[in-house]
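Every protein chain except one is present and positioned as in the full complex.
Up next, subunit A:
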Amino acid sequence: MTDAASFVPKTVYVTYIAAAPEQIWQALTDPAFTRHYFSGFAVDVEPRADGHFGLLYPDGRVHIAGRVLEWSPPRRFSCTWVVEGMQGFDELPECIVTYEIEQAGGSCKLTMTESHSWDVPEAILAGGRAGWPAILSSLKSLLETGNALAIAMAPPPDFIEAVARAVAEKPWLRSR
């Protein structure tokens, strides 16, 4: 079982959404929603702690695979992530992605935290940092206006190379 206490938040993004907690929860956990705002990926989650978690390409192939660490609707949803189906990526240690939904006046505060157990190079963190603000803005737009945003996503410079380097050197074995 993943020891969440040994993971440190490396990226934290917050957005305020004019919607009920239950609507935001559904948008995070229902593939009919994620397909629209999450670059076409369908979420596939077993709704319980220790259930399986995944993000699937439109053709059903697995992009992200993991386990549910916390399932507390409509407040906290936490799961592990491993990138599948890309050369070398599945050798990187899993990370933890946690969504937290809090009531804030008439709207809700949604916090996404990406936590890691090792000293992740900036060039790898940049991969998530390039995508999350667009995904969260698109989620907000979908819930507030009914339309997701068109997002063109490409890995930042040196991202693929940084992953290959980390897989070759395995720094997480040293940093324990």
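Just so we're on the same page, a contact is a pair of C-beta atoms (placed from the backbone, for glycine too) under 8 Å apart; a residue touches a chain by one contact, two chains touch by 3 or more; residues count from 1.
Keep in mind that, in the parts below, contacts and distances are computed from a predicted model.
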Among "CoA-transferase", "Carbohydrate ABC transporter membrane protein 2 (CUT1 family)", "ArsR family transcriptional regulator" or "Electron transfer flavoprotein alpha subunit", UniProt-listed name of the chain not shown: "ArsR family transcriptional regulator"
Sole residue of A:Val8, A:Ala49, A:Met86 or A:Met153 that reaches the chain not shown, by the stated touch rule: A:Val8
Contact footprint on subunit A, counting only the chain that is left out: 8-16, 111, 113, 125, 132-134, 136-137, 140-141, 149-150, 152
